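The structure under discussion appears below in the form of structure tokens.
Yeah, one chain of the complex is gone here, protein chain that is, but the others are all in their spots.
Here the chain labels run A, B, C, D and E in written order, and each chain numbers its own residues starting at 1.
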Amino acid sequence: MEIDQLLVQSLQLLGLGMGAVFIILTLLILLITIVSKIVPEEASPAPPTAARPTISPDHIAAITAAIHQYKKRR
Amino acid sequence: MEIDQLLVQSLQLLGLGMGAVFIILTLLILLITIVSKIVPEEASPAPPTAARPTISPDHIAAITAAIHQYKKRR
Amino acid sequence: MEIDQLLVQSLQLLGLGMGAVFIILTLLILLITIVSKIVPEEASPAPPTAARPTISPDHIAAITAAIHQYKKRR
Amino acid sequence: MEQGLLQLWASTGLYNFTIGQIGMIVVGGVLIYLAISRGFEPLLLIPIGFGGILANIPVAEIAGPDGLLGILYSAGIESGIFPLLIFMGVGAMTDFGPMLSRPSLMILGAAAQFGIFFTLFGAIAMNVVPGIEFSMADAAAIAIIGGADGPTAIYVGSRLAPDLLGAIAVAAYSYMALVPIIQPPIMKALTTEKERQTRMTQLRHVGKLEKILFPLLLLLVTILLLPSATPLVGMLCFGNLLKECGVVERLSSTAQNELINIVTIFLGLSVGSKLAADKFLSAETLGILLLGMVAFSIGTAAGVIMGKIMHRVTGGAVNPLIGAAGVSAVPMAARVANKVGLQANPQNFLLMHAMGPNVAGVIGSAVAAGVLLAIVS
Amino acid sequence: MEQGLLQLWASTGLYNFTIGQIGMIVVGGVLIYLAISRGFEPLLLIPIGFGGILANIPVAEIAGPDGLLGILYSAGIESGIFPLLIFMGVGAMTDFGPMLSRPSLMILGAAAQFGIFFTLFGAIAMNVVPGIEFSMADAAAIAIIGGADGPTAIYVGSRLAPDLLGAIAVAAYSYMALVPIIQPPIMKALTTEKERQTRMTQLRHVGKLEKILFPLLLLLVTILLLPSATPLVGMLCFGNLLKECGVVERLSSTAQNELINIVTIFLGLSVGSKLAADKFLSAETLGILLLGMVAFSIGTAAGVIMGKIMHRVTGGAVNPLIGAAGVSAVPMAARVANKVGLQANPQNFLLMHAMGPNVAGVIGSAVAAGVLLAIVS
Partner (left out) sequence: MEQGLLQLWASTGLYNFTIGQIGMIVVGGVLIYLAISRGFEPLLLIPIGFGGILANIPVAEIAGPDGLLGILYSAGIESGIFPLLIFMGVGAMTDFGPMLSRPSLMILGAAAQFGIFFTLFGAIAMNVVPGIEFSMADAAAIAIIGGADGPTAIYVGSRLAPDLLGAIAVAAYSYMALVPIIQPPIMKALTTEKERQTRMTQLRHVGKLEKILFPLLLLLVTILLLPSATPLVGMLCFGNLLKECGVVERLSSTAQNELINIVTIFLGLSVGSKLAADKFLSAETLGILLLGMVAFSIGTAAGVIMGKIMHRVTGGAVNPLIGAAGVSAVPMAARVANKVGLQANPQNFLLMHAMGPNVAGVIGSAVAAGVLLAIVS
């Protein structure tokens, strides 16, 4: 293909591509905004609670046992 | 194949299949029972010991160190 | 192939192989020695420091929280 | 420019959608919804549902031979590798202790397989319905839903009726999730209040050596009598041996964690790739869903009835409710048995007693799968 | 003996080296050096660099069709599986919360993709230089470097211009590592001190349900408008759904840890296998490196300019610096925005505000990739 033709085609791609990117992201902005209005407000979780799920009951059991052993050893 | 023939065949499969399942599981019951008689009785492990292996020495070391740091911080 | 020929060939392989192994490992000894001279001496790390990195801040946070919960439960 | 725009427009989903694809994307979404908000076997139904969505996207050909799902399907499902690795992981996660401590209860896990073979018959009979045409292989693949065991169903389905695999897998996992709804009415209808109140004696302790020997014994019996079941049973036994032998902890841990997780993701997506509109949206899928329900119900009933027989024979030492756990659907069915038992008698903890028939049901349906593969294929 | 010695000598590297191979082994060593001592994206550049060394060893043919790297390449890159699995892992690691809390900032992630398409034009224009010959497919593959997203670049590169893949991947990851050096001068040149001092209000809390719905919405929009982007976007959404749905913790954990680690090792080595001397040591590689730099710079500039526009439009509610994060290069570009912001105003914490455009940039470049794949291939 001639370079002129390629240049024209790449300019077209620039237009199409940026167009697609903007259209899709704009659509997403709209949808996200709509969803955030529709979705019932969550009670924002209290900070101390948020920390809890990272510690599984197994972990706590293990740590509890470890503390036990630690105390016994001394 | 005619449906009649298929129905007959599927009835045969019902017999063969349930037969195989029962024979194999019954044989297993026998074998398991025999094995449980032959195998020397294990001293059943004391319950507190059973809990221990889930905490590795590394873990205990880590936790011990953590308790240390925790105490120091306060 | 005649077995005599194979035996001769395997003797050759013995020579070539052991030669290659010794040459390569000797070369490595030389290179390692040279590198150990060139590379600036590291301050050898203090032993207590070495133990620390195995406990991540997250871990400490988790354990701290666990200790908290443990204390509360009692 | 105009040409480019046209080309882009012609490549949009909006331009290319068929109604069937839209339907299947909705089906995929429903599966994901059920998995997330109703807790329907999410580990499998989320990947399957998502795979179903991806497979029905126009133009992209993700389930085509060069697409991600197509490649995963042919590498892992067509070859049988994925379900076998899952079975290995299941073996590495399963404690056969409760079963070994009272082996006679395994007979409950045998009885419940009646659901499979009755459904086979039912699937063939369904051929009288116009629009439905099940071959013997199709019928066998559908019947295995009654095994209430996901990897077994996918393994048999992929071997005997790959076109129906999507519907079979969806039915199998959906009904496994529905076990708490399907089973209790059947269990209650077939038992008296007094039977349900039966308490069972504590289980004997099972030694380490017995647990190590069991997978080897199971494999041996299967080799001698039903080699066609050995891929499934063998991998189950291998996984269990890794777990019980105590000397390859790192392999056992990987088999029941990272490896099974990786394979679950791939298997789910691959199975989802079979949720293609033309195969799924048909009278046959309705038939499969209906037959799957029948299979679960009959299996449950057969297990409970065998439980009643054992109740009589043992002079009341067996609570017939645990027979329902024989369908497998591990560990859901055992929990259901426990729950129904607690309703009859709040002191009546059947969970560990039901685990025996429950895991025996896994073996039972693997054996049933072996029979079907040996004779039908 | 003599013959054996000769055979052995004729099989040494010393006897068989070409100057190009030596050059590429040095290049591999330099990449490893930069990764270790400069912290240049070590997770990728160490495997890529090492793969490059292995691929240029004479005689051994490690990158040949029967060698380890060759097999990995054809199984994982040619098929597209590796970058897609990486994208799944990225999805499972990404918190879209900051983006969802202020969706309008996504427009910054769109603007920064201008770097991609401007570079496409530049690559075609570069054909006037003698010795450089870029087809439209080559140009598109090079342009995607401007997406500042590794797996996207590798996916598009492997589809459109596999011969250039080595150079494209090296350029993409190198410039991602160089973001803290490339971006600040551009950001400062295009903004006033006062603009950079702009403080932004705290982000609203985003609920769990919004986070679960987002990957499904994103997939839906992509399906409708640009199916050719759905392999990439789909796997990103799948990974993110695993993370956010909260019911498949073990799958999410595996996807973002072991699985992505395994695939990263394989992907890096495979990409390195494309650092063959005859392909890499050419004028075209210089062109690619130059164009990659242009792509990053233009993308940054476009993001910042769009940031200035938003600054005006919103009456000063948006700090234009966060526009630079729109190129993606997660999370490096967001950190750079934060750092430059702190220089202007020590109370000005932009990190979380920049994360929105930052992850939007990932989506933006996946969309751009979809356009290129739909029209060019």
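In the analysis below, a contact is a pair of C-beta atoms (placed from the backbone, for glycine too) under 8 Å apart; a residue touches a chain by one contact, two chains touch by 3 or more.
This one's a predicted model, so the numbers in the text were calculated from it and none came from an experiment.
Asks: Which of the visible chains would the unseen chain be in contact with across the whole complex?
Replies: Touch partners of the hidden chain, whole complex considered, are B, C, D, E.
Asks: Taking the full complex into account, find the residue in D:A125, D:I212 or D:I309 that is in contact with the omitted chain.
Replies: Missing-chain contact among the listed residues: D:I212.
Asks: Out of E:S79, E:S101, E:T264 or E:N358, which residue would touch the omitted chain in the full complex?
Replies: The single option touching the absent chain is E:T264.
Asks: By the contact criterion defined above, which parts of chain B meet the unshown chain? Give residue numbers in ascending order.
Replies: Within chain B, the residues touching the omitted chain are 9, 12-13, 15-16, 20.
Asks: Can you name the residues of chain C that touch the chain not displayed here?
Replies: Contact residues on chain C toward the absent chain are 1, 3, 6-7, 9-11, 13-14, 16-18, 20-29, 31-33, 35-36, 39-42, 44.
Asks: Touching the hidden chain in the full complex, which residues of chain D are there? Just list them.
Replies: Considering the whole complex, chain D reaches the absent chain at 79-81, 84, 88, 212, 216, 219, 223-228, 230-231, 234-235, 238, 241-242, 245-248, 250-251, 253-255, 258-259, 371, 374-375.
The rule is short, and it goes like this: only the chains that are shown with their structure count from here on.
Asks: Grab the C-alpha centre of each chain and report whichever is closest to the global C-alpha centre.
Replies: A
Asks: What's the chain with its C-alpha centre farthest out from chain B?
Replies: E
Asks: Kindly point out which of A-E, B-D or A-D repeats the C-E interface, defined as over half of the contact pairs being the same residue numbers.
Replies: That interface is repeated by A-D.
Asks: Can you work out the whole-Å distance between the CA centroids of chain B and chain C?
Replies: 38
Asks: Using CA atom averages as chain centres, what separation in Å is found between chain C and chain D?
Replies: 46
Asks: Would you please write down the residue numbers of chain C that are in contact with two or more other chains?
Replies: Expected reply: 63, 67.
Asks: Among the residues of chain E, which ones contact at least 2 other chains?
Replies: 225-226, 371, 375
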